[in-house]
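For reference, the structure I am asking about is given below.
Left out: one protein chain. Kept in place: all the others.
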Amino acid sequence: MRIGITSTVLALALLQGGCAFEPVQPWEKDLLAKRAMQLDGYPIDQYLDDHIYYSKEGSSGGQAVGGGGCGCN
Amino acid sequence: MTEASSLTRNKDHWLGRFQAMASPCEILMEVDDRRLARRLLAIAHAEASRIEHKFSRYRKDSAVQRINHSDGQPLVVDEETAALLDYANQCYELSEGLFDITSGVLRRVWRFDGSDRIPATNEVANILPLIGWHKIIWRRPKITVPSGMEIDLGGIGKEYAVDRTARLIAEQSDASILVNYGGDLYVNTPRRNGCGWFVGVENPASSLPLAEGSESIHRFELRHGGLATSGDSRRYLLANGIRYGHILNPATGWPIEDAPRSVTAAAATCTEAGLLATFAMLRGAKAEFFLRTEGVQYWSAR
Partner (left out) sequence: MQLKKESKSVRGALALATCSLLTGTSQGVNAASEEEWEVDSAVLFYSEGSDRVSVVEPVVGLRKALGDDEYVGVRLVVDTLTGSSPNGAIPTDEVQTFTTPSGNSTYTAEPGETPLDPTFRDTRIALSGEWEKPLSERLKGIFSANFSTEHDYQSAGISATLARDFNNRNTTLSAGASFSQDSIEPEGGAPVGLTPMPEFPDVKETQSASEDKTVSELLLGVTQVVNRRTLMQFNYTYGIDDGYLSDPYKLLSVTDDTGNVTGYLYENRPDERSRQTIFWRTLHHLSEDVADVSYRYYWDDWDISSHTLDLRYRHELGGGHYLQPHVRWYKQNAAEFYHFKLDEGAVPTYASADYRLGNMTTNTLGLKYGFASSEKQEYSVRLEYMTQSDDDGQFEDVDAVILQANYSFLF
């Protein structure tokens, strides 16, 4: 098999308006791998926020299960 | 020495072309400046030619030929050759000995020209003693190749050239660029519109170039990463109703049984894609199973 790029690529570039939805490949996850892009990149901030709002508001939870109770509410 | 290259402007990119490593080579560059395009093309052309000359089996002055003519004497190799030999060694281990850069000597008896001339069993058997990476003493930076044995970096060279070129170009420009050396590709970054480059893969069953829009072209988008193909539908032998593909098993000297006609794989780099495709081919009937298990995006043709 040969990849017929010479004419094909150009013709397709004209034909195809938008791009297809392609799954993100493993090697494209450099940005997602950063600490700032992790859902639990800052677990202590998360823990302390949850703790504060749990003790000051009538609602709690949503992000994860567990975490521990306290007598503050 | 270096053949001419051409540069043409297409709708929103420059297309540079030249011939190297016995293949048509192309660079698609999403840049506006003609001078920049020309400079990038020159870099690509020089790098492809450099690698071709350095690792060619056919040039007397190439690093590979010096190794192959070392007559069993230890030879000190340069850093780049050493890195490739290290890599070949790792590939040998990862493929459990199936990927072997010493198996090129089988070319003496196997000529995949579409005919029915398969070699005699003893012809193949006579070559086998000259095959086996483990028989080569590789102690960086010294290599000792027993007399009569040869190494061939052809299974890595073109893909390596694609990645090397892409790296050199990236030092000059962060534009989206597609490097295509004879069907082995790499795209550094998505295009300005966020899309990739659209690439068509021909159906190997057809030996004629296909028209755009043909059902036989699988088209897809290459946004970022490498793409390489192992296998060639035009290189085979047909004897007694059996099709002999050109991927040879270094342990037996005979073609790998039940291998796909070709495998195209996608990976982070072109080199990695090329090796994944080759490893798959070397697994014969289990090629697709291997690729699926490893989670590789691929297209195979049987």
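Here the chain labels run A and B in written order, and each chain numbers its own residues starting at 1.
By our rule, a residue touches a chain if its C-beta (ideal position, glycine included) is under 8 Å from a C-beta of that chain, and two chains touch if they have at least 3 such contacts.
Every value quoted in this text rests on a predicted model; they were computed, and no experiment measured them.
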| task | Specify the shown partners of the omitted chain in the complete complex. | result | A, B
| request: Would you mind spotting which of B:112, B:160 or B:197 touches the chain that isn't drawn? | output: B:160
| List the subunit B residues touching the unshown chain? | 79, 83-84, 86-87, 90-91, 94, 160, 163-164, 167, 224, 267-269, 271-272, 275-276, 279, 290, 294-297
| request: Touching the hidden chain in the full complex, which residues of subunit A are there? Just list them. | output: 23-29, 31-32, 34-37, 39, 42-45, 47-48, 51-53, 56-71, 73
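Everything below uses one rule, namely that only the chains that are shown with their structure count from here on.
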| note | So, in the complex, the side of subunit A touching subunit B is made of residues 1-16, 18-20, 22, 25-28
| query | Along subunit B, where are the residues that touch subunit A in the complex? | reply | 10-12, 15, 24, 26, 28, 178, 180, 182-185, 193-204, 209-210, 212, 217, 219-221, 223-225, 227, 229, 231-233, 261-262, 264, 266-269, 295, 297, 301
